[in-house]
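Below are the structure tokens for one structure; questions will follow.
So, chain A:
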Amino acid sequence: MTKQEQLQEILRELKQALPELRSIVVASTDGLPIVHAAVDAPRVAAMAATALGLGKRISQTTELGSLEETIVRGNQGYFVVYAAGDKGVLAVSAPADANLGLIHLEARSFAGRLAQIL
Partner candidate 1 sequence: MEPLKIVVTGPVGAGKSTLIRTLSETEVVDTDALTSENIGKETTTVAMDYGTLHLGDQLLYLFGTPGQDRFDFMWDVLSDGALGLLMLIRGDKPEDFVAARKQLDYITSRHPVPYVMGVTRQDRPPVWGPEEVAPFFGLPLQRVVGINATDPQSAATPLIRLLELMLEDQRAV
Partner candidate 2 sequence: MAIFGNLNHMSLSDLLPFLSSQQGALEIFNLERHPGVTMYFNEGMLTCLYLGNKEADALLARSIVGEILGARKGAFEFLPQARPRRCSQLLNMRVDRLLVSVTTTQDEFAQVREQLPHPKTVFKIAGQTAPQDSRISDFWQKARSHLQAGASSEQLAGDLGMPLDHVRFYLHRLRQLRAVEPVRARPKTVPASGSAASRLLGALKRRFFGTNKEKVWSH
């Protein structure tokens, strides 16, 4: 399998594992979309990279240790950005009634797998 196919496969599995996700974007840390299931992926990819970059800086400056994820919470849902190694970003959005704990659990493990490939 090519790298792209492996990434597509992970994307498919993540959708299966967390069907409540509204969108998924895998991007490079400098904000370019790699694989996605999302509307307006280029924009979301850039914003996810910004959120992750800023999140890393905030957790460093305020001595929170290494960043686990950056969460944006609106009254209608969540947007969560995870680091996928040094080179990748995994961003997912979910409705407000989603189980955030479960999302973290699954997404972190998928982010780890993405990091291996990226």
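We adopt the following convention: a contact is a pair of C-beta atoms (placed from the backbone, for glycine too) under 8 Å apart; a residue touches a chain by one contact, two chains touch by 3 or more; residues count from 1.
How were these candidates chosen? In short, all candidates are chains of the complex that A comes from, given by their letters.
All values reported here derive from a predicted model rather than from experimental measurement.
By the touch rule above, chain A in this complex touches candidate 1 out of 1 or 2.
Per the touch definition, chain A reaches candidate 1 in the complex via residues 28-32, 42-43, 45-47, 49-54, 56-57, 61, 86-87.
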